[in-house]
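Please see the structure below; I have some questions.
In this view, the complex is presented without one of its protein chains, the others remaining in place.
All chains are identified by letter, namely A, B and C, in their written order; residue positions are counted from 1 within each chain.
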Amino acid sequence: MYKYVIKRILLMIPILLGITLIVFFIMSLTPGDPGRMILGQGATQEAVDKLNDEFGFYDPLPLKFGNYIIDILKGDFGVSYRTQRPVFDDLMVRLPTTLKLVILSLLIGTIIGIPIGILSAVKQYSALDVFSTFFALLIASIPTFWLGFMLIILFSLNLEILPSTGLESWKGYIMPVGIMAIGQAASLIRLTRSSMLEVIRQDYIRTARAKGVYEKIIVFKHSLRNALIPIVTVVGMSFARGLGGTLIIEKVFAIQGVGTFMFDAIGTKDIPVVMAGVIFLAAIFSLCNLIVDLLYGYLDPRIKAQYSK
Amino acid sequence: MTNKKNKKNKNKVLKEEKKTSQLKEIWFRLKKNKLAVMGLIILLILILIAIFADLIVDYDNVVVKTNMPERLQPPSGKHWFGTDEFGRDILARIIHGSRVSLSIGVIVVAISVFFGCLLGGIAGYYGGMIDNVIMRIADIFLAIPAILLTITIVAALGIGMTNLLIALVIANIPGYTRLVRAVVLSVKDVEYVEAARAIGLRDGRIIFKHVIANCMAPILVNATMSIAGTILSAAGLSFIGLGIQPPNPEWGAMLSGGRQFLRVAPHMVIFPGIFIIIAVLMINFVGDGLRDALDPKLKD
Amino acid sequence: MSEKILEIDNLTVRYKSGNADVHAVNGISISLEKGKTVGIVGETGAGKTTTSLSIMNLLPERTGRIDSGTIKFKGKEILDMDYETIRSIRGKEISMIFQDPMTSLNPIFTVHEQLSEAVRMHSNLSKEDIDTKVKNVLNMVGISENRMNNFPHEFSGGMKQRVVIAMALINEPELLIADEPTTALDVTIQAQVLDLMKNLKRALNTSMILITHDLGVVSEMCDEVAIMYAGQIVEYGSLRDIYKGDKHHPYTVGLFGSIPNIKDKSKRLKPISGLLPDPTKLPVGCYFQDRCPHVMDKCRTIHPKYYINDNHKILCHLFEEDKHGQ
Partner (left out) sequence: MNMRKMFANFLIITMLFSVLSGCGGKTENGVPVNEQNAEQKREDVVLGVRGEPLGFDPTQTGDGFSNTVELQLFDGLVQYDENRNIVGNLATDWNISDDGLVYTFDLKEGVKFHDGTELTAEDVKYSLDLAKESPFTSSLNKMESITVLDPYKVEIKLKEPYVIFLEKLCRPDGAGIISKNARESAGAEAFYENPVGTGPYVIKEWERGSKVILERFEDYHWGAAPIKEAVFRFLPEPTTATIAVESGEVDFTDNISAADIPAIDKEKVSIYESPSFHFNYLVLNTNKEPLNNVKVRQAIAHAIDKDSVAISALEGYATVVDSVVRKDAEGYSDSIEYRQYDVDKAKELLKEAGYEDGFKLQILITEGYSNKIAEMVQANLKEINIDVSIQSIESSAFIQDMVDGKHEMGWFAVDNSTTDASQVSTMLETGEMYNLSYYSNTQLDEALHVLNSSINPKERNPKAELVQKIVNDEVPIIPLFWRDDIFLANKQLKNVEELFVQFNVYKLSW
């Protein structure tokens, strides 16, 4: 098993390198330069050019990329053009906010989504099933920011009971986390339902029933354990993608999270920050991927067998 | 000669019969799902609106022409959905916007499915080095959060419709490559592919005609769902300012344009939002219905 | 008259589907004495499995409908039982062996877990007692104890079927329903499993309903035989009636005709032409009319009644004139 884990971690390195190459290439295509971005409109062209030289902005692409890779291997991810601070310091300031949002919404979404998904699978075509499927599809069709606006109009402007900005107080969390949680729950309901339906039809469920096993145990032990694999994948992946993906929510509720941080960095062509951010998010993504795969092994012995082979 | 032709026609007829009956079967099952039927009807209406937008509303002097005295009016008899900050009728702009918004989803998914099948097919069918290379590249793209990848590409190529499409396509291809490869792997060793190989068909035909044709079901379902997803992400991108440039009235752009007037003229945000929801919801219904219809195991 | 463990009387089962209902079982009656084995034989789609599932009310909830008929187990009517009663019987007094061993065991639980669960459901024995029970039953079916904690995927097809049998017998049920237990196995393993079932049956004096389409298996295992066709028992009788008797339902004749006989020199088997009637649109009259070599006008219009000769029943107009069924 450990051999497998080490193999997977080693595999992450080429992927991260590949990501660095691709993002570096794309970012080099973006117009504008760091000198102008830092010195702003007032600065003279000479001053801008001098600063760009310092950053090695005018070096040929391969040289720039080479230097960058060497720096990374030395663990130096460089300094943000804009704030002149090491990139990870700024990122780490923003990380807790996004982490709080993602984890909270994931928890609530899972707590709501999975049980409803199970119930609507067990009582297929019941009122609950039809309504929960409709609800899940409806939520999946609503643009997050539109829902955000509507809630702000409703709760912040008219009823004035919830703050519409940031996460100063716990009240600030209600709307952003609420929206993300419903979205999470919606996708989990549909997934759990189809996954459970798939399992309920299996022969071993009928065997269990023929053994006189209680319905509750059939649903929550026999069926759910088997249906967990696709669910674990989605939950694991949505955590990984959540870190970079909360941009829209952050924009609507003016939350200084990783999403807006990356968005501004890309906008202002702050290459060191973009590179560090993408590598960081990709590393987390690959780690989540690995954890999910290991969970497969735990959940399904057949897969575990493949790992230790 | 004729005999050979007749035989060919006969085959064709046979195949036709088989295909129609298959389609009839799917249609028959789809019809049972009331939500899917509703989805189809409303989608047809939206598509008709998009096609005949020019007849319904004159583009130049209603949709684009500014008329400042009537700006920011709430919904009224004259303007059912009210007017925007340039005094243009929002209903008219939604009608024309449907053309862009709906086509974004379809175009992006069509292209990504094409490349997905191409890459996924090759990777799945040949395996070995090619498979490894293609899949590693796909992993790389999948590891970057989709929204950040799209933003970076749009920032690089510049804001505009075509660049938005390119960005969305690039973000979608890896997903489809993986889906098609998985399906191809499951179908690859089935007997009829062996048979096709045995009678000496060229690999290209085998991959596309036999293998991929048979994985149309999961691809079709997934494509429908991601048309809905693409429309949403295009609206999202417009919201953060990277979407369609004025004056063409795409729904997402209208939403982000109206954001500034949220308190004074909420109708500018509500109605385009509702149309996005309706379009995406209906596509999801159809997708859901298709999945049940195409997946025989999931019968009643 | 020895005591009857199971009496099925005029059972009719229908599967509700969107457009047309499937009439799987159309009024069958079986009675089984304690310790005896009845074989249910017929082509696939004749309603054998549906019958077996209805006994323990395991029909799919939404679509399976038992329209009429009674199933009495030890005198008590199963269809009227509430959930708790029927549940307490399942796996305790009646248990089942399913056809495909590959999918009958839950892939993510060990054999020990699945076996001990069967016991736990019906008793509150201590962990040790359950373990010993599991070990004994595994030995009985010829699986060594130390493989107890393996997972299903670590067993071959034959071994898995043995585990399924062990699971069915662990609570020493009075009635065992085996739905084509050996069909999915190859011949050599089939023989071993059949011997095993025969010994266990004798050892535990369990009555059994054996469902198969293999007449060879029936002759080896069963005391009485019911031949089903299109949801009806067209012929019922003791082993002697069916194998040695002179009068047979044309379908039974056809069935025996299609078995390859080493002694018979003729090259071709005599299969029964045509297919089973469409269960959603069963014909008027005898269901076998399209495929019956002796078909008469009466067969196409009036549904035949049983010709009963002591324990031997045949549902066919050919024999009706001799003696009217009591």
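As a working rule, a residue touches a chain if its C-beta (ideal position, glycine included) is under 8 Å from a C-beta of that chain, and two chains touch if they have at least 3 such contacts.
These numbers come from a predicted model, not from an experiment.
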For the full complex, contacts between the hidden chain and the displayed ones involve A, B
Looking at A:P163, A:G212 or A:G259, which makes contact with the chain not pictured?
A:P163
For the chain not shown, which residue from A:L63, A:L107 or A:L154 touches it across the whole complex?
A:L154
Could you tell me which of A:L17, A:M37, A:A283 or A:I303 touches the chain that is not displayed?
A:M37
Hidden partner chain, residues of subunit A it touches
30-33, 36-45, 47-48, 50-51, 82-84, 90, 93-94, 97, 127, 130-131, 134, 138, 150, 152-154, 156-160, 163-166, 168, 251, 253-254, 256, 267-269
Touching the hidden chain in the full complex, which residues of subunit B are there? Just list them.
34-35, 38, 60, 64-66, 68, 71, 74, 85-86, 155, 158-159, 241, 245-247, 259-264, 266-267, 270, 274
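Basically, only the chains that are shown with their structure count from here on.
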Comparing A-C with A-B, the one with more C-beta contacts is A-B
If you average the CA coordinates per chain, which chain's centre is most distant from that of subunit A?
C
So the centre of each chain is just the mean of its C-alpha atoms; given that, what is the distance between subunit A and subunit C in Å?
53
Whole-Å gap between the CA centroids of subunit A and subunit B
23
Report the residues of subunit A in contact with subunit C in the complex, numbered from low to high.
124-125, 202-204, 206-215, 222, 225-226, 299-302, 305
Residues of subunit C touching subunit A in their complex?
56, 58, 62, 83, 87-92, 95-96, 98, 100, 103-109, 117-118, 121-122, 151, 153, 164, 167
Interfacial residue positions of subunit A with respect to subunit B in the complex:
14-16, 18-19, 22-23, 26-27, 29-31, 133-134, 137-138, 140-146, 149-150, 152-153, 157, 197-198, 201, 241, 243-245, 247-248, 251, 259, 262-263, 266-267, 269, 274, 277-278, 281-282, 285-286
